[in-house]
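Remarks on the structure that follows.
One chain of protein is taken out of this complex; the other chains stay put.
Labels run A and B following the written order; every chain starts at residue 1.
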Amino acid sequence: MALAALRKFWPFYVMLLPGVVFYLVFRYFPMYGMVIAFKDFSMMDGILHSPWANPWYKHFETFYQSPYFGELLRNTLLISLYKLVWGTIPPILLALLLNECRIRWLRSIVQTLTYMPHFLSWVIIFGILIALFSQNGGIVNRWLVEAGGSSYPFLTSTETFRSVLVGSEVWQNLGWGAIIYLAAIAGIDPTLYEAARVDGASRLRMIWHITIPGIRSVIVLLFILKLGHLLDAGFDQIYILYNIQVYPVADILDTWVYRTGLQQLNFSLASAVGLFKSLIGMALVLFANNVAKRWGEGIW
Amino acid sequence: MVKGLEDRLFNVLVYAVLVFCALLAIFPILYVISVSITPFGEVLRNGGFILIPRDVTFSAYKTLLTQSNLPQAFKVTVLITVVGTAVNLILTGLMAYPLSRKNLPGRRIFLLMIVFTLIFSGGLIPTYLIVKSVGLIDSIWAMILPNAIWSFNVLIMKSFFEGLPEELFESARIDGAKEFRILFQIVTPLSVPVIMTIGLFYLVGHWNEFFQAIFYVTDRTLFPLQVIVREILMQSQQTLENADNITPTQTLQMASVMIASLPVLVVYPFIQKYFTKGMLLGSIKG
Partner (left out) sequence: MSSKSIKRTALLSSIALLGAVVSGCGNGGDSEASSSPSNSPSSSSSASNPASTDAATPQATADSGKKIKLEVIETGNNLPAPDQDIIKKELDKALNVDFNLTVYASGDDYKNQLNVRMASGNFPDLFALDRQQLIEFSKQGLLLDLTPYMDRLKQASEFIGEENVKKGAVDGKIYAISKSSQIPYNTYFIRKDWLDSLNLEVPKTIEDLKTVAAAFTNDDPDKNGKKDTFGLTGGELNGAFAPVFGAFGVGSPGSIYEKDGKLMNALYDPAMKDALAFIKEMIDTGSVDPELLANTALQHQEKAFKGQAGIVWIDWPNMTKENMIEQIKAVNPKAEWIQMEPPAGPAGKFDGSWEIGNTPGRYAIPKALEKDPEKLQRVFDLLNYVSDPKGGSLLVQFGVEGTHFTKDGDKIVMTDKAGEVGYSWLYQFTGRPEMSYLQTKFVPQAEFIKFANDQPRIQTLNGFVDLPEGYVASDADRYIKEELAKFAYGQRDLGEYDKFLKTLETTMKYKLFMDAAQAQLTALGYGNK
């Protein structure tokens, strides 16, 4: 049986070979590094020969016992969930709208322009945010004052900071995120639309019954993969944008690990938190994939 | 003609939203461009925010382009982008196609293995050790091979391949086509949109290459563009109490961003035409 399968499928396994080798070398071989979460890592002894932590959960405990543990977890989950929701829907909408756009040049221009912000690093976006929202001299605040209102500290208020995080990320990734859906739409069989048109279906109906089902598998796939990174709320962005006044709403696991683990050379702590995040991410992916399978989707 | 009216209203709505999105994106871009060609004093005089350049000068660009490190870094980046993307696409395609065959024994295991690496990683130190023992430190390949396949892209490509009509493969096999031939002569031309998309992801990834460069490369002549740009950007992020340090002005920062991203911005419109609805599938079938 196995031999028969091999005879039938061998070309596929040959195709897989280079990729499998890559995964073994650069992804699976280094996995042993995860053990430093349970060790007191010493650079001289190396990963395998460092002494075991006593008790084995020592570094997890350090993390759990931080006075900020609860807050960090809450912030991470909240920011990440907001980003998940707001980051998923707008790019899909943009892709649908671009697909409905009958004016070629407009489609092309909008597509190119919305793609650009992806290439601005957070340092630059931070500069733009200051120019727009700073309490002294930011454009938006100048308008507010001129309109008779008073200025508002958008960037330093715990009320608005998360919105700034989510908003700027959605803005940055709107056009970039739409690309993949556009590619998916391009793969839909055009005869389906022709048939619907003959039946007199409206464009909204066609979107609902042809386009969206046509890209459903990509939407599900991306959603599941994003769930796997639910505990990554966006280190680069927050690290550059946050300040002491908004720590209570903005400090996340990764920023804390960065300040505590890496700056103070505690690799074991960083690794322990990383493992914690990964375990939760994996559980979410397994769960989501099982749910998706019931709808006939799912990664495997 | 109720339908015509409805259609036109719908169009107007679509255009309005699209124009809104474009405006949202264009203001900050205008800002970056304008600052990059306006003397910094002039920028400050206008409260730090300008949309229309004044007193236009290209001195920031001149400073950057004559800076000795930049042309070399540019060459390195082009090299790793071209070679890297080619390697990526071949390896990713070879992996995604078999995994899109739902009856392949062991498929589930392979997919789980791929998803697992998306979430778990051994960390920087063991990865560095493997890159070192493979002998890649201080070579161009250190910026290509350790990320030769992105799991994310394999899964996307596989998902697209799954969407191809099954009859296509059956008829090809009946004609006696071998699997490699099916992949390269039938599947590939039908999958241009996804290949372009994934190719763009890889290309942009390589163009923005920075992380592996600073870890695996110490030879200054092998630094890619983004290392140089980051140098300019990060300088403004720290107050080095250093009298010798010349903090780059915002003008210079923005110019560096423009130089570094212009080539990838220009690429995109050329790729867009492959996203036109059903173009390829239709042409093959018709």
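Everything that follows uses one rule, which is that a residue touches a chain if its C-beta (ideal position, glycine included) is under 8 Å from a C-beta of that chain, and two chains touch if they have at least 3 such contacts.
Treat the numbers as computed from the prediction; the structure is a model and nothing was measured.
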Specify the residue from the set B:Pro28, B:Pro126 or B:Gly199 that touches the hidden chain.
-> B:Pro126
Which of A:Phe223, A:Tyr247 or A:Trp300 sits in contact with the chain that's absent?
-> A:Tyr247
In the full complex, which of A:Lys8, A:Arg197 or A:Arg259 touches the chain missing from this view?
-> A:Arg259
Subunit B residues touching the chain left out here are 39-42, 44-45, 47-48, 68-69, 72, 94, 124-126, 128-130, 132-135, 137, 178, 180-181, 184, 214-215, 218-221, 230-232, 234-239, 241-247, 249
Listed in rising order, the subunit A residues that touch the chain left out are 14-15, 17-18, 21-22, 24-25, 29, 32, 42-49, 62, 66-68, 130, 134-137, 153, 155-156, 243-245, 247-248, 251, 256, 259-260, 262-265, 267
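In the analysis below, only the chains that are shown with their structure count from here on.
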Centroid spacing, where centroids are CA-atom means, of subunit A and subunit B in whole angstrom | 16
Considering the complex alone, what residue numbers of subunit B touch subunit A?
-> 3, 6-7, 10-11, 14-15, 17-19, 21-22, 24-26, 28-29, 31-32, 47-49, 91-92, 94-95, 97-99, 101, 104-105, 107-108, 110-123, 125-127, 129-131, 134, 145-149, 152, 154-156, 159-160, 162-163, 165, 178-180, 183, 191, 193-194, 196-197, 200, 204, 208, 230, 233-234, 236-237, 250, 253-254, 257, 261, 264-265, 268-269, 272, 274-282, 285
Can you name the residues of subunit A that touch subunit B in the complex?
-> 2, 5, 9, 11-13, 15-16, 18-20, 22-23, 25-34, 36, 47, 94, 97-103, 106-121, 123-125, 127-128, 130-132, 137, 139, 171, 174-175, 179-180, 182-191, 193, 202-204, 217-218, 221, 225, 228-229, 240, 267, 271, 274, 278, 281-282, 285, 299-300
